Structures are given as structure tokens and as C-alpha cells.
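A protein chain is absent from this complex, but the other protein chains hold their places.
The first chain written gets the first letter, and so on, giving A, B and C; residue counts start at 1 in each chain.
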Amino acid sequence: MKFGVVVFPGSNCDKDAEYAITTLGYSCEMLWHKDTDLKDVDCIILPGGFSYGDYLRAGAISPFAPIMEKVVEFAQKGGLVIGICNGFQILTEVGLLPGVLNKNVSLKFHCDIAPIEVVNTSLPFTCSLEEGEVLDIPIAHGEGNYYIDSEGLKELKANNQIVFSYHGVNPNGSVENIAGIVNKEGNVLGMMPHPERAVENFLGSVDGIKIFNSITKWWGDNNA
Amino acid sequence: MPEKYEMVGLIASEYEKIVSDLGREPSELELAMYGVLWSEHCSYKHSKKLLRNFPTQGERVVQGPGENAGILDGGDGLGIVFKIESHNHPSAVEPYQGAATGVGGIVRDIFSMGARPIALLNSLRFGHLDKPRNRFLMSGVVSGIAGYGNCLGIPDIGGEVYFDDCYDENPLVNAMCLGLIDINKIKKGLAQGKGNIVMLVGATTGRDGILGASFASANLDEDSEEKRPSVQVGDPFMEKLLLEACMELVDHPHIVGVQDLGAAGITSSACEMAARAQSGLELHLDRVHLRERGMNALEIMLSESQERMLYVVKPDGVNDVKAIFDKWGLKATEIGKVTDSKRIEIYHNGDLYASIPSLSIVDGVPLRDPQRKKPAYLEELELQTWENKKENNKENNKENNYEEIIKKMISHENIASRKWIYSQYDYMVQNNTVLRPGSSVGAVRVKGSKKAIGTTVDCNPVYPYLNPYQGGQMVVLESYRNLISAGFTPIGITNCLNYPNPEYPENYYVLEQSIKGIADACKALNTPVTGGNVSLYNQGINTKIHPTPVIGMVGIVDNHEKTITTPFKGEGHGLYVIGK
Amino acid sequence: MKFNVEVTVEFKKGILDPQSQAIAGAIVSLGYESVKEISMSKRFNLVIVGDSQGEVEKTVEELCKKLLANTVIENYQYAVENSEGK
Partner (left out) sequence: MKFNVEVTVEFKKGILDPQSQAIAGAIVSLGYESVKEISMSKRFNLVIVGDSQGEVEKTVEELCKKLLANTVIENYQYAVENSEGK
């Protein structure tokens, strides 16, 4: 299976995503924001960072990059897309995911390793995880405070779209401790924590591997 | 009416030297250029002689002081590029932008050498936090460092902060950056080869920060408010693009020299690049890409607009350079060429505004040798006997409720947890962080190997204050102990000498003594000095800072799994004190 | 013709704006009891050329929706003024 990582001007976790993917033995293509060729990848990652400086609102300008038109098309056809941190912000701005990511209630950037609980295990991203399992995944963001109105929240819950929630401490004030959600169809995931940073013991956690392995397992099961 | 040389911060004898070097009176632009390059900040005129005490050689030294940053040999072709710099005065006036642009400047120093930045550290000093202004300064500085470094994606893996009344008017903000390079691909700040093209790349040039270097070379006084326009605003997004574009050019065979634009903008970079190569430069200012209309030659030459670099490129490489900067959405403009005149010649709209011998403006400043005088407080301290010291201690130690004492200690601002600070920094980006903030050193793994680089910034300013010479040694020793206890072999240092006004004999005495202490410790430990920064004039109206020589030490270990972290590992383990 | 456009983007009522809240908190802690309400918004000033007020308004409307505001949480308002008409 082949992953693709989009490089926006200002992305800064693009290389980390590539490193994690290749270290785990999967192949990875870098996708330049000005290009419109998705290079036949099977799963697209919108990486963390500060695309376009995060000016105006985090992720607000990236939807207009040429590659994004293709990414949206790909997602609408059921392709797997993951937005991590800034990528999550971009996915909400481009309308692939509901809600928005506001400034942290502390108004400060916050970096730590956060325990997150797996809420939905029926997805490609979580199929080899256990419900209620707690993963240690690094977080590093200033605008991770997920907001959605009460109608929207009801719908998220009804459709089982909440994938991860912060366990114990809520680091940013997000509604219902939400750390990650999927679209209704279940093929587009947005999450603030960085699974690509939890792939080697010395980094403090290897729980990110479980997420990547879920995806490739699901892919293998469905495309064998 | 002050003399015109006083207006640019120079003294009569310096002016005479300029007239003699030029063989005539300088033009307005020439005098302004001399003013900034002969300021303490750029010329080191008070400290250069003292810095000669430092050991700068060793089997691992690839690049010693004098370039944008120092380089140590990390083995297997790995170059460790590192440097520390102060941004004290700008941070006192505008803490967020002051600290942010401090980070931006030190990071450019690293990648202008061709190295990819892999870690940041910072060393901070403020007055006590019971004063609202000090809280304002600290929170602004910390968010400025975070705002800039996080956006660049360089992990901030350590630092230190210390609070004392002596920093009330003059906080200290020192930022250190490390980068990695293939030892065969080092870029230097050289303007070599007649006919080669000088290109200005990155951000546009505006009126910000004009005269920043002379701002750094004077005491902070009431007028500092008025000097506010000299604060620059940083754009970390622009710097990130600049960084990636420069990284793509590392292998390009037509790049001759690179230097970032820092204090004194085009003036210092152009002059230094020419002086290092013993060449000349011809620059045409009307080609500089401006942010504001109507800027005159002087404003363009002295602008400290951030996120800019100067490239010297062989004519055949110009189009490639433009193409790569264009790919990243940046401008690269040809603004002049290298000559063999050994002069810096500045044209604006066809008229010659300045023609200065490059060696004169870069190295010609008459070095100062100020008076030294041992401060009276040191004499008094030496007279104190062991006995009366013990008496004093008794006075202080009346309280013997240990629980209370311990609570008091761990809640003291100089001992309490620093998590409030470092949780605002992204310390994990790049997937290399072996030892995070909260450990006694920060460390990053070198990808493609098991190697790790450990690094620490330290300075307990009480020691050099109480005994400048031994205190200087102790600061180096503290860094050394931190590294070896985490499992690293220390291999070299950079340093940031933060001191009060050197024109007072007492201050100069302390500066000289502590430099000697640092130098002797470095010799004994075989940790040569590869560079650093000197920030003098750190005093206000009522206070002056304690001598604060911040040491940034670097060590290596062959296997990052062998590093040792500080927390207790389990119940029942023995505790030992080692040493005397 | 040239038009001056002023766009204001603010949080929708009922949506918590952490930044406005922090400022309100700071005002209280500074002791300004006379300040009863505070809210923060973004203002954009644009210069747009066009043949008619209507054409420019259409552009502004699009810009607001696509870029300047996130309509999930923000409202926008604008005023378009012919700068040459005066």
C-alpha cells in the first residue's frame, strides 16, 4: 500500500510522516501543493505544521492549493484521507469534516504526550484497536479546540463519528474532549494528536504504529 | 549640537581613523555604515582582545569563531553547526517580537552555513515575577520563542530561566540553535570571484529595525521607548520557506557564498562577505525589492528587515537560484557583483553613494582597552572570614522546620518546575528528541545512525558575580557535569557573554576575569570555543545585570539508548553523592 | 472604478471566543469595573476595481464565504463605497 504526504508551504511534519511510514516499511510519495497528480497513492496524509503561516485562521488558506481539488475528489470517491493537526484544521476548512478548530482555551501552544481513548473501532484507521483502549500520542498545537454546535454534535454521535477523545485531561477545551473525528462515510479522519511521532521507543511512545498498522491491515483485507 | 560622528555612536578618534582610511571626509551614508559596523554589537571593539583568551582549536574543530556559526566534527562526516545569540534589548521593548526575531536570526545563522537546524535552546533572565511587568515580559518572550520556533518545525529541547532583581530593567533573551551538515558541503560567507553575482533573497526590505545594532550597543534608558521603531516584526512562515529553499541549494555547484542578514542588514553582510574574501562589491540599491516606496540609500543599507539572505552566485547559477526561490514563492534579486577593488561601492539610481575599503569597515575599528578596576564589593567579600560567614548563615538558618524549608524551596521561582515554559514549545517535531525539556540536558538522535547529540545552556549568575574568575570556570563545569551525567562526551562550547556597560572599569574587570575563567576551564576540559556572542551595555537607570556568561555546550554519544535520564527509576535504589 | 470595501468578521452569538474572553478577563483583573462588555472582531480593508457596485459586492460576498470568514462560527458584514464618486 502506498501513502502520499501533501507538502504545503509551511508544512513541518511532512518529513516526520514520511519517516514514520517508511520506517514501518510502507512506501510513501510526497505530493507538492502546486501539483495535481496524486501519484496513485492509496491513502493521503495532510501533515502538521503551519501551512501558509496559519495566518487568518489555521488551515484557512490551504484549501485553495491546486492539489486540494484532487484530494477532495479522492475523498469523495471513498479514498482514505488523514489530516493530522494542521491537516485536521485544513479538512474542516475545506469542508470534508464538520466543525472547526478554535484557539486553545489557554490561548497558548501546548506540547505534551496525551493519553487518548479509542472510541470507534469500526474504521479503517482503528480496526485493529480495541474500544476504550488508551493510546499515548504526542500533541503540539495552539488551535486544537474542536467546536461544533449542539445539532452537529448530536449528529456526530448518532453516526459514531467521534474516533478519539482525550483521556483524563482536556488539553485545549474541545467539545466532549474530542481529539479526532471522521466524516459520515468513515474514510476521512482528522485528529489533533500526532501518531507519526509515536513510532520508536525513545520518542516516548510507539502507540502511533497501531494506527498505521490498522490502515494497512484494513487495506490488505479489502484489496487482496 | 553633537558632532555628526556622535550621532552615529562613534567617538572623535574613531572618526579620525575613518578619515584617514578613506583619505577624505566620509559621506553621510559612509558615516552611517561605519557607525553600525563599528558599534560594539558588530565590531566587538571592547571584547575582541579578551576573546583571544579562548581556546579555539582542537581535533574536532572544523570551523572556529569568525563565521556565521561554529562547526564541530561529530565523526563519520557529520558536522555539528551551532551558535548562541542574544536579543536582549529588543525583547525588553517588545518581548514577543524581540524574542521571535532572536530565534529567527540564530536559525538563519545555522542554515546559511548549509546545515539543517535540528534543535533550539534558550536561556532567559527576568526580574522577579511579583512585578507585573516581569510577568508580561516573560510571557511575551516565551510565546515569541514558541511562535517562531514552532512554526519553523525545529524542536526546542532545553533551556534555563532564572529570576533576579538585577534583570528588572534589562531582561536577557539568548537563543541557541544546532544544525547538522555533511562536512563536505559547508557554505561560507565569502564574496569571492570577480564578476560573480550578489543576490538578495527572501523578504522585502522595509523601514523596520533601522539602527538596531546601535540600539544594542547602548544602555537601556528612558529614550528606549522612543527607539521603539527599531523593533522588527518576524515572519516565521517566510523563514520556513527561506530555509527550505536554501536547503535545496546546498548541493548547487554555482553557489560561492551565503550569509544571513542580521544586525545592520545589507551593510554588515555585504561588507563582511567581501572582507573575508579580501574582495570588493558593487551594489545597486535601486534593484533591492522594497516593501515601501521612497526609501533612500541609507534606509535600504541599514534596514534590518528579517528573513533575508545574501547569496554570491556564479553567473551561470543565477537562473537556478531564481527558479528554486520561485518554487518556494520567494524573491531572489540580483543587486550587484563581486569586484577586485577591495572596496564596497554603493550605487543608487546610478549615483555613487559610498566607496569604502572593505577591510577598513570590517576590521579597522581601533580596539579599546578600557580601564580595569576590581569592584569594591569583591574586595569586601575577600575580607570576610570563614567565621563571620558561618555567623551569617546561622542568622539565616533559624528556621529548622525542614518540611517548610523544602516547600519554600520547591515553590521558589528559581527552582519550581519550568513546564509552564517548555510546554509551549514543540519539543518533539522532527522525531529525534531523545531527552526532552525537564531533563538536565536536551538531546536529539542523528537520523540514519544511533548517534545522539546532547546539549545544554547554563549560567548561574551568582557565581561569576561573587568570583568572576572562578565563577566563569564554574559555569563551564556545570554544563560539563550536565552532559557527562546524561552519558555524553562534551566536545565544545559556544557562549553568550551578557554584561553591563564595559566603559566602567569595574564592569570591565569582571568581564575580563570571567572570560579568563571560562577560557581556562575550556582548556582543561578540552571543550574549545567555536563561537559566540557578546552583549554588553545590559543595564538600566537603576540596575545593572550580574555578569551572565551563558555557556552552550555540545556533547555526543554513539548510541542514544545509552543516555541517562534524571528521574528516579524505582523504589529501593541507592542514592550516592559523587565527588567532593 | 475603484471601491473601498470594509469587511467585518466576528464570532457568531453564543459561540465561545477564547480570545475575547481572555481580554475580558484581563480587563477585570486590571480593575476596570465600568467595562460591561467586550467583543473582538477582524476588520479587512480592501480596494477593489469594478464596473459597478453590484459587481464588486458579488466579489466581496464570494471572498467572505470562501476565505475571510469561516461561516461555521463566524458572521460577516461589509460596506462597499465608490471611492471615486466622492
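In the analysis below, contacts are C-beta pairs under 8 Å (C-beta built on N, C-alpha and C of every residue); 3 or more make two chains touch, one makes a residue touch a chain.
Everything quoted here is computed from the prediction, not taken from an experiment.
Q: Where the complex has a chain not shown, which of B:14, B:30 or B:94 is the residue touching it?
A: Touches the omitted chain: B:94.
Q: Which listed residue, A:5, A:31, A:46 or A:61, touches the chain dropped from view?
A: In the full complex, the listed residue that touches the missing chain is A:61.
Q: What does the interface between chain C and the hidden chain look like in terms of residue numbers?
A: Against the missing chain, chain C presents residues 2, 8, 23, 26-27, 30, 32, 34-50, 56, 59, 63, 66-68.
Q: In terms of residues, what is the contact footprint of the unshown chain on chain A?
A: Listed in rising order, the touching residues are 52-53, 55-56, 60-61, 64.
Q: If the hidden chain were put back, which residues of chain B would touch it?
A: 93-94, 96-97, 203, 206-208, 228-229, 231-233, 235, 237-238, 291-292, 305-306, 329
The definition used in the following text is that only the chains that are shown with their structure count from here on.
Q: Nearest whole angstrom, what separates the Cα centre of chain A from the Cα centre of chain C?
A: Chain centres of chain A and chain C, defined by C-alpha means, are spaced 30 Å apart.
Q: Just give me the whole-number Å value for how far the CA centre of chain A lies from that of chain B.
A: Distance between chain centres: 37 Å.
Q: What is the distance, in whole Å, between the centres of chain B and chain C, each centre taken as the mean of its C-alpha atoms?
A: That pair's centroid distance is 41 Å.
Q: I need the residues of chain A touching at least two other chains; which ones are they?
A: Expected reply: no residues.
Q: So which stretches of chain C touch two or more other chains?
A: none
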